[in-house]
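Only a single protein chain was left out; the remaining protein chains are all shown in position.
Naming follows writing order (A and B), and every chain is counted from residue 1.
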Amino acid sequence: MKKYALLPFNFTRLSGKEVLINELGDMLISPIGTVQKIVDHTLDDEDLYKTLVANSFISEELLPTLLDIYASRLRLKKSFLDDRAALHIFVLTLRCNQNCVYCQASSREEGSAHCSMTFDMMEASVKLMFRSTSQHLTMEFQGGEPSLEPKLIKFGIEKAEEINQTECRNLSYVLCTNCRSLSDELLELCRQYHVLISTSLDGPSYIHNKNRGREDSYEKTMAGICKAREVLGNDAVSALMTTSELALGYPKEIVDEYVQDGFTDIFLRALNPYGLATENENWDLYNERFVEFYKTALDYIIEINKQGTFFREVYAAIILRKMLTPYTTGFVDLQSPAGTVNSVLIYNYDGYVYASDESRMLAENGDHTFRLGRISDKYEEIVYGEKVRKIGKVWANEALAGCSDCPVKAYCGADPVRHHSTQGDMYGFRPSSFVCKKNKAIIEHLISLIIEREDEVMPIFRSWLR
Amino acid sequence: MKEQFEIESNSNILFVTDQCNNHCVMCCQPPKQKDDFDYYFKKNVALIKSAPKETKVVCITGGEPTLAGDKIIELVRIVREELPDTDIQILSNGRSFRDYDFAHQLKDVGGEKIFVGVPLHSDYVGDHDKIAGSKGAFNETMLGLYNLADEGIATELRVVINKINYQRLPQMAEYIFKNLYFVSWVALMGMEDTGYATKNTNHIWVEPKDYTSQLCKAVDILDGWGIPVAIFNIPLCLLSPEYHHFAAQSISDWKTKYLEICNDCLLKEKCCGLFATSQKTYLGLKPFTQNV
Partner (left out) sequence: MTLQIDRKIYPDSCISKVVYWLSDQYTIDRCLEGNNEIITIEGVTNEQLFKKMFFEKLNDFKLREVINAETKDIRTILYAKAFGDFDDITEEEITE
């Protein structure tokens, strides 16, 4: 073995192995004691030595000739930053036609007034959206229930298309809806502009209805999904679920429901501590149970794939993309620097711009910490203003206590909004952070799967990431 | 070497030089030191000018063609001028492209339909340099590949399998996906046993039947990640049937040979056969007498 210098890396121990992770998030699984041997220069396994050099854990040169390539790969990992915000969420209204037990949006009755966006606000918001330099812009319509404001949706899309005549970006549209009131006109609009439908399906009817506060919710949602698929095609409709306390007991049933309904993806999401969901007091217990639920569901999903049906878990796929590929990811909640402002901006019915989806939920409870400015303010004042600069000090996990030394930091992210909301401090206190516990548990579980069942799970994971 | 290019042929060679700055242990065409750039340049210009305009692809090779420096840039410029719709394939060790300007010049004259085929011998710098017979080869090749990618020039990788590198084929596959994710495709190749390969046979020869498991694992990895991969120069009888569709008709017509037992083989037409030029014949060959 030749002389070598160390390159930056961290390590952890899982499933009886030492897991080495370098600055890019490239992972190397090795026998226990490897790190000590590397540091002591007592490596005795030639093959392991070669792998360490090849994957930039150690270098035979003091200043590696290929450092430029390493830097280039690091840039690629963070390239989600290149284009500023690509996801723009338009919260059209708080009005809703359901009554979900865990509503994050603090939705109001269908008939109530004074909680919808005006046309002027929509126009100003669309103009702000185009101030982002991103080549890809996604307009996502949320609420309450946005399909209760079809005229506003039409106006917003048409305004965006008009401005895009000169801007020439790649525009895409998403409508987040419960599918209860998708009129023919609205679906025709969606068809015309290739609007994707994102709906909520919590599982079989007994779970979905209990969560949604209406007995006919499942029926109506399925009918809406069918109708949307007919007009827009199967690929245009996707679903995600929120794991209520009731759902925690039914991982396989929920996955089965998705498979039966013809979905190829499921996003196993934990409850957020916002809006009506804060009434759930015992977060510790919920968190523990959620991680068990997740592992059981994921195992079941792997079995389904082994039997020949392609079915992907979205959260795992995001983490695996960071772990196993050289590419960046666009998922707002698992980024460093954080997705807030850097990847997403919210234009709210109340006439203000917010740093993230969860920021406007805080505002419903009177907390305006992440309200960045009025929709009528100048773009620079909003995005480079004092509030953003404050968040900017704590939005990179490379520079946060607890995170900077964490071996799996590259697969995780910073979440100043969530930490402010749950701990009263944007910086966050990692030892008692639920987001940290949950993310770490899931990330470590995925690594353990790769260690213990490599031949079984790697082909499946690759198929999820192609 | 051809006197006249043919439209459909994949052997329209523009031979630039016998010189090379690598000394690969398995080189089937050992380099010579003579300064031959001008001699071949003149021949090549004549070949290009007499080529039919519909020629599908020309292949610029050597030795190491980029050693010709300005002359190779000029050659590519002339090809592009005379044959605007023809694909230009350059076989190169990629080292000259560590000079960013050189990569840029190539893009300037070559335009879109140009791609560079580069051999990669290992993911570990020490093994690659050992096989390439030149210290510093790996670093320069890697930098060259990145510069070519930056310029938008398509690249393909060729891995010649030998005793020094066959055990790390799966690791190489992962390395390629992580670090050379931009390559258009990868060819995993059986070795031609001639030239230096024969001379060095003791420390580089390995029977294909002894490395097919690592080879197929590497194919699984690259294919799993969506990187197009092909197996070159390995007869079908040495490969498990589910890998047959990766095997290409890779040996040039004029040096393909089959054995007598191949006459009974149902898959003879699809199989690449063997190198007529090789000293050794692979062990373990047998005809497919039943359909697979």
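Methods note: a residue touches a chain if its C-beta (ideal position, glycine included) is under 8 Å from a C-beta of that chain, and two chains touch if they have at least 3 such contacts.
Keep in mind that this is a model prediction, so the values were computed, not measured.
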Chains in view that touch the one left out, judged over the entire complex: A
Contacting the left-out chain in the complete assembly, out of A:35, A:201, A:345 or A:417: A:35
For chain A, residues in touch with the removed chain: 5-11, 23, 35-36, 39, 63-64, 67-68, 70-72, 74-75, 78, 380-381, 384, 401-402, 405, 429-432
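Keep in mind that, in the parts below, only the chains that are shown with their structure count from here on.
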Centre-to-centre distance between chain B and chain A (centres being mean Cα positions), rounded to whole Å: 42
Chain B-facing residues of chain A, complex: 2, 26, 47, 50-51, 53-55, 60, 65-66, 68-69, 72-73, 325-327, 458-459, 462-463, 465-466
Contacting residues of chain B [partner chain A, same complex]: 122-127, 139, 142-143, 146, 167-168, 171, 175, 177-179, 181, 220, 224-226
